[in-house]
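Written below as structure tokens is the structure these notes are about.
Apart from one protein chain that is not included, each protein chain of the complex appears where it belongs.
As written, the chain order gives the labels A and B, with residue 1 at the start of each chain.
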Amino acid sequence: MSTEDILADPAVDAARPRPTQGYPRLRRLLRHRLFMTGAIILVIVLLATLAADLIAPYSPLKNDFRYRLGAPNAVHLMGTDNFGRDVLSRVLYGGRTSLAIGLMVVLASTFFGTLIGVAGGYFSRLDNPVMRLMDALMAFPGVLLAIALAAVLGPSVLDVVIALTVTYAPRTARIVRAAVLVVRRMEYIDAARVAGAGHLRIIWRHVLPNSLGPLIVQMTFIFAVSILAEAVLSFVGVGPPPPTPSWGNIIADGRSYIPSAPWISLFPGLVIAITVLGVNLMGDGLRDVLDPRLKLEGR
Amino acid sequence: MASSPVLEIDGLTTSVDGLKILDGVSFSVGDGEVVGVVGESGSGKSMTALSSMRLLPNSVAVTSGRILFEGTDLLGLSEAAMRRIRGDRIAMIFQEPMSSLNPVLTVGEQIVETLTWHRGMARAEARRRAVELLDLVEIPAAAKRISDYPHQLSGGMRQRVMIAIALACEPKLLIADEPTTALDVTVQAQVLDLLRGLRRELAMSVMLITHDLGVVAEFADRVVVLYAGRVAETAPVKALFRAPAHPYTQGLLASIPPLDGPLAQPRPIPGSVPALADMPGGCRFHPRCAVAIDRCAVVQPPFFPLDPGHETACWLAGAGGVP
Partner (left out) sequence: MTHPVLLKVEGLTKHFGGRPGLFRAQRPVLRAVDGVDLVVHRGETLGIVGESGCGKSTMGRLLVRLLDATGGKVEFDGVDLLSLKGRALTAVRRDLGMVFQDPWASLDGRMTVRDIIAEPLDIHRAATGADRRRRVAELLDVVGLPASAADKHPHQFSGGQRQRIGIARALSLRPRFIVLDEAVSALDVSVQAQILQLLGDLQAEFGLTFLFISHNLAVVRNIADRVAVMYLGRIVESGPTQALFDAPRHPYTQALLSAIPVPDPERPRRRVVLKGDVPSALAPPAGCRFHTRCPIAQEICRQTPPVVTVGPDHTAACHFADSPLTAS
């Protein structure tokens, strides 16, 4: 006896909160404790990096060889690195690079992923060729593909973004395609077609808005993963080039000094961990609110 | 009705998030009797069936009432004791056979599983019995069909397999939840004929859950009409169709377009079934009722007996009949 039968019972169905539209969702999101925790973390990190000019105690690039590899103290809260640069300042400025990379990768992979996913899901003729190409890209382990691409493209922020976009856009494409396949079969799509709606109108008015839930959750995931991937790329030397700080290259710079001055890598690492945690909490909250099926299991 | 009912539901009340889905549902199923439980969506008919099997989803709680099966309160049994009854003494068939059968097991294995679990039969013996059962539900070439997977069978054949599994242990009570709703009419006719024959042959009691008054008329001995989680009327099948007492039952019968005879416009019941969150006070049907009086909006009507076995929860019946 499957749970499906039980859940299909009209009486149970009537009692269940319907997937509501518009503002009720927003209100539920604002009441979602995990989501709000994540959002607050992310806002703090974001504000701190944006206000780096105001709150950073030193220049992130200023060498001060008197204080090389200095342990955290009242003057240098996170200590100094091998050039005597203030780690706190570097982390604050480095956040700009790391978060910018995350944001750009999210935007680019969402744009291309959605384009490809909609093409595959909506136009069945394109489905096979397009999605097989995506499968081929996804056959490589994510970060390895990014490392290889970044190595070929060369070390620059833009190249890192391109490498990560190529890596993560296929994943978005797959999720969007799956959502579109479901939406495409809805009778309201047929109704629009009977009325004479063209493909673009149907995609814009019906398919995209109804596929948005999983896409938004995926965006938070890619943001988090890109920040991590930036660190990995930096670690193997194909990340954003020094001296401009990024969380990834601060960690990478500090790795030779881990036994003697662990704070160089530790603090940016912690900041990455907290940021990723915050983003993931937001993602979970969004999924709870946007995907009613998964939510049911949880309660 | 027989002296000791096989199943007796007494004041069953279930709720989700404090909202009552069933509100004091009481009726019984006599020995060898087919009781049709009729209602529209939201009436709680499936909930009643699932309660009797103790298969309610976790979000639904039984807040009061008893479900006596052969004198034992099922609600008081441990899950392990219930598992021994389920599929053995009480069996159930569902509307959609495809989702109730395991797609990765052959139909034979699924019957054998039931027999070895409940009856402790040896596999070879269980297999022989499985063929007999498929034969019993009139599946042609049963010995061959037994190694088919569910997807290889048509909808009607799958429903027959479901019935065979349900009957494997010769249950005392069969709960059939919309057993023919997903089937085409010509196949529905076959399955109904089959159920009718089997019920006589095996002397089973049947609780037939359906929205289709035609199916009830053809198969049930007695009918329980549910509306918005309460029993509106209980009657022997002939009395219900000849002299429906509750305005809801009357409305339901009048809204069915006739298949022959003079073309009478079906008369709809105005409005729709109230949502669980805003159930009206008093008689739950009163906002849609054409003959409601002031009292209906305030006080919930008790049951008024009309004839032996025929009673209805309507103030007007108590006041000497519904106009």
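Quick notes on this structure:
In the analysis below, a contact is a pair of C-beta atoms (placed from the backbone, for glycine too) under 8 Å apart; a residue touches a chain by one contact, two chains touch by 3 or more.
Bear in mind the structure is a predicted one, so any value in this text is a computation, not a measurement.
Within the full complex, the residue among B:Gly214, B:Gly281 or B:Pro305 touching the omitted chain is B:Gly214. Touch with the chain omitted from the figure is made, among B:Arg123, B:Arg200 or B:Lys238, by B:Lys238.
Only one residue from B:Val104, B:Ala124 or B:Leu259 touches the chain missing from this view: B:Leu259. Touching the chain that is not shown, out of B:Leu192, B:Leu226 or B:Ala292: B:Leu192 (per the contact rule at the top).
Listed here are the chain B residues that touch the chain not shown: 40-41, 154-157, 184-190, 192-193, 211-219, 237-238, 241-242, 251-253, 255-260, 263, 265-270, 272-273, 275. Where chain A meets the missing chain, the touching residues are 18-22, 125, 128-129, 132, 186-188, 190-197, 201, 205-206, 209-210.
The rule is short, and it goes like this: only the chains that are shown with their structure count from here on.
Centre-to-centre separation of chain A and chain B, using mean CA positions: 50 Å.
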